[in-house]
Structure formats: structure tokens, C-alpha cells
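A protein chain is absent from this complex, but the other protein chains hold their places.
Right after this comes chain A.
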Amino acid sequence: MTSENMADEYGRKWDRCLADTAVKTATGLGVGIVLSVLLFKRRMWPVSFGSGLGLGMGYSNCQHDFRSPYLIHGHTVKVNA
């Protein structure tokens, strides 16, 4: 079961990642479209900006998700002498 989880984890991660990226990209696109329509006089740049933003966020999330096992959280401990 665990191994399936591990192997599936990879797949699941990818699924999540892709889904998330898609969502984010779509959302960015949407926001971009909205902003471009609302604020930026139907220019292209907020759409691409927004989709890029979304893609980037998704990519970053994906990477973070994939990195998560390797992340080390350090704490500084003050030693009182």
C-alpha cells in the first residue's frame, strides 16, 4: 500500500501539479483577460502576464511539491550558556 502510495505519489504529484498549473494558468488567463478587458484596454499583455503568472505559480508549486521531501527546515536554537 505504501509503495503504491509512493509510486502513485509520483503520479499523483504530477496530476496535482498539472492540475494546479492548469488551474492557475487558467485563472491567470482569466484574470488577465478580465484585467485586460477592464483596465488595460484589451491589450495582450495582461493575458499573457496573467497566464504566465498562473503557469509560473503552477510550475513553482509543482516544483515545490516535488522538492518537498528534500526541503530541510532549519531552526536556530539559542544556547543559553
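The definition used in the following text is that contacts are C-beta pairs under 8 Å (C-beta built on N, C-alpha and C of every residue); 3 or more make two chains touch, one makes a residue touch a chain; residues count from 1.
Definition applied: contacts and distances are computed from a predicted model.
From the names "NADH-ubiquinone oxidoreductase chain 3", "Beta-hexosaminidase", "MICOS complex subunit MIC60" or "alanine--glyoxylate transaminase", which one matches the UniProt record for the unseen chain?
For the chain not displayed, UniProt's protein name is "MICOS complex subunit MIC60".
Against the chain that's been left off, what residues of chain A make contact? List them.
Residues of chain A in touch with the missing chain: 2-7, 10, 59, 62-63, 66-67, 69-70.
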